[in-house]
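These notes concern the structure reproduced below.
Selected chains from the complex are presented in situ; the others are not included.
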Amino acid sequence: MNLAQIVADIAAEMAAEADRGRVADYIPALARVDPAHFGIAVVTHEGAVHEAGHSETPFSIQSVSKVFALTLALDRIGPPLWKRVGREPSGSAFNSIIQLESERGIPRNPFINAGAIVVSDALLAGHDARETIGDLLRFVRFLAEDEGVEIDGEVAHSEAATGFRNIALGNYMKSFGNLENAVEEACKVYFHQCALSMSCRQLAMAGRFLMNDGLQPGSGARITTPERTRRINALMLTCGHYDGSGEFAFRVGIPGKSGVGGGILGVVPGKASIAVWSPGLNERGNSKLGSLALERLAERTGWSVFTP
Amino acid sequence: MNLAQIVADIAAEMAAEADRGRVADYIPALARVDPAHFGIAVVTHEGAVHEAGHSETPFSIQSVSKVFALTLALDRIGPPLWKRVGREPSGSAFNSIIQLESERGIPRNPFINAGAIVVSDALLAGHDARETIGDLLRFVRFLAEDEGVEIDGEVAHSEAATGFRNIALGNYMKSFGNLENAVEEACKVYFHQCALSMSCRQLAMAGRFLMNDGLQPGSGARITTPERTRRINALMLTCGHYDGSGEFAFRVGIPGKSGVGGGILGVVPGKASIAVWSPGLNERGNSKLGSLALERLAERTGWSVFTP
Amino acid sequence: MNLAQIVADIAAEMAAEADRGRVADYIPALARVDPAHFGIAVVTHEGAVHEAGHSETPFSIQSVSKVFALTLALDRIGPPLWKRVGREPSGSAFNSIIQLESERGIPRNPFINAGAIVVSDALLAGHDARETIGDLLRFVRFLAEDEGVEIDGEVAHSEAATGFRNIALGNYMKSFGNLENAVEEACKVYFHQCALSMSCRQLAMAGRFLMNDGLQPGSGARITTPERTRRINALMLTCGHYDGSGEFAFRVGIPGKSGVGGGILGVVPGKASIAVWSPGLNERGNSKLGSLALERLAERTGWSVFTP
């Protein structure tokens, strides 16, 4: 298997695709991203990095950040977090408030918006939003081994200015007693976390611990326990693509987490950490070409978790 | 790793468990099953069989049969089946009719009851229910390489006599045009399929093709393609335990399909086909000790799909 | 007030309307009705009858029959009926199954389909469907003082042949124990009741007891108690037009019950019993011109229950 060639081929194929999906336009900073972009970076278990396309261009990782926030929150709070957020696929759109009502303020999983806001609230844990955001940024820089990871201030500001639905989710959960801090603080952390700006290379680097039982390959630092690593991967597989998670598992067959900015982080335990980026989304809100690229990669490498 | 010892240990531990869940009681044939039963059978990729407990006692496999029916239906009909049933976790209880209304008669996935009734309807394909039931029985016997697999007539009859909700699901989908045959015929196939009676050993044998890219290990017969095998495994992981699928993936980390009779079929690609059985159910309707046994087995063998 | 003139004017105006709504087409017998038809009949408290348009043409009264079935069932069973069916507006479409799930098989009110099937089941009360249908037909003929009221066999047959959703509702309620008889029997009564064929004149005559505290004006026969009459009127006002009941109360302001055949029965306590008919429906499934005709009639006569 010539992985470098596979990666290059896929980038070339994606560059040639006519139907690229629809770029998110709810905030200007996302709306103006060129739909022609496509990037891919694969970091293998052995430490090789294969990249192609716009793999060094930073983009708004948006909900991909939920993986890192969850990892940090589990480290800080541990199992009690699971009293406040579930572990089941949601079966409905990513910002749905319906389930919250019937399940009394407990979000289905940490990867839908409501669940991520609970995680943000848990991360605060006595600190203010500013400190917490700083902690999270430092954590992601450490994971990526790259001080160039930034939070995009314009995006964070736009998220806050237009984030009525997320603020609604926060207030709704607060009404059930499932936020410990002020709604504004929890949402502030959430909006900044979504504004993390990373390239495919940085993102794939940051995801390495997930393919490696919780250890950072280079430094050997333990990021989290093997059990938690396994479980985060399981959550990515069952819940990582909102209402399209089943389809992604069916077609691609590896744990992944998508963001509305067009990025997807994919994890192949023992084999690779992968980041793809293409800004156009499919009808479920996941990167159209990003999903297709991962499907082809899984096919050509045999990297499904559902195959021997 | 001494797999024989691990299997024996788990059976001993399960025998000693006080809290065994609640046996399904909606039909007499299930209600009178002794909650003290526990069986386990593990068939490895190399062909070794490890068993313990009541591994030779036949039980009603119920919804575990949905895996075999789906495999046969995909073989007969292929991709068009996916126009009539989805591939997403349902996010609600296994017999929920709510989702069917909002999604106009297309069930979420083939492992909830509505989806399985569509699969039964698809299996009919011009034959009558009797023939189709015969075909399915022969298919499962072939998979298990065991002519002793039977359909329990009393169970089939009771399912039909009390299956108002399933008949409602069938009629409801018929009203949206998503059943091709008479509701009675589709339901008859479904009720008989649920009444398949198998031991853990037979069930683990029947599941071997799923760990082996679609080939039956002994005979070398191709049961289905590698791609379909991978995809059936993915569906088992995301949808195999109804509203507890996320939890099962989180805790156990292997594709599995449970039935209300207390059986679970588990698949570890390239490693093993596993069947466990304990009649008492947890609050999500999945075998309580069966789930726990698989969690311990995965832990002690390292057989999660989410770990290197 | 010249009521004869008002009635004639409204019929003339309705005849001239271009936008007549969409005729129900789920069964041939309804689909072939000419959308140009419009009929109106007003029977006053004093016994005068004013008619215009196709007021003598029989049409399928469909769900308007639910008023008569409820009256008869309350007579037979009394208050225990209210343990099996509620008295609240449904807040969703007339054939919705969602509410049945969350409220465990108890329909919201007797005027949605599920509620009417419970009423049919209650009417059976030890008799078979044939007898019960006969009883209901005799009751409606007695109310209308007209032996010409018939059940349209073709319609009844078509309802049964296409009524998968109603059969689903029946089975679903049966699964919750809320039907006492076989689903087929209850549905048979329901399908025949819906097939009642009446003219506006017959329908307005049959509704007279509702404006008159439960007494039939001509014969002086007591059809039901004043309290029940009041309550049936209340149910018609809050639930008589499915998901458009609030709008009808808002615009027209009198108790009414619509049917998918384009008929509406309206009741003005102490003043009049009214029947209108125009086969084209609005987007809520209620007669478009029938609703408009009643709005104009209420306006010109001052017959709202919400005005001094």
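By letter and in written order, the chains are A, B and C; residue numbering begins at 1 in each of them.
Operating definition for what follows: contacts are C-beta pairs under 8 Å (C-beta built on N, C-alpha and C of every residue); 3 or more make two chains touch, one makes a residue touch a chain.
What you see is a predicted model, and the numbers here were worked out from it, not measured in a lab.
Asker: Total copies in the full assembly, please; the file places 3 of them.
Answerer: My count of identical chains over the entire file-defined complex is 4.
In the analysis below, only the chains that are shown with their structure count from here on.
Asker: If you average the Cα atoms per chain, which one ends up farthest from subunit B?
Answerer: That would be chain C.
Asker: If you average the CA atoms of subunit A and of subunit C, how far apart do the two points sit, in angstrom?
Answerer: 55
Asker: So what's the Cα centroid distance for subunit A and subunit B, whole Å?
Answerer: Once rounded, the distance between the two centres reads 32 Å.
Asker: Just the number, please: Cα centre separation of subunit B and subunit C in whole Å.
Answerer: That pair's centroid distance is 47 Å.
Asker: I need the residues of subunit B touching at least two other chains; which ones are they?
Answerer: none
Asker: Any idea which subunit A residues touch subunit B in the complex?
Answerer: Touching subunit B: residues 45, 86-92, 99, 108-109, 211-213, 226, 229-231, 233-235, 237-239, 243-247, 249-251, 253, 255, 269-271, 304-308 of subunit A.
Asker: Hey, which residues of subunit B end up touching subunit C in the complex?
Answerer: Touch list, subunit B to subunit C: 96-98, 100-102, 164-165, 167-172, 174-175, 183.
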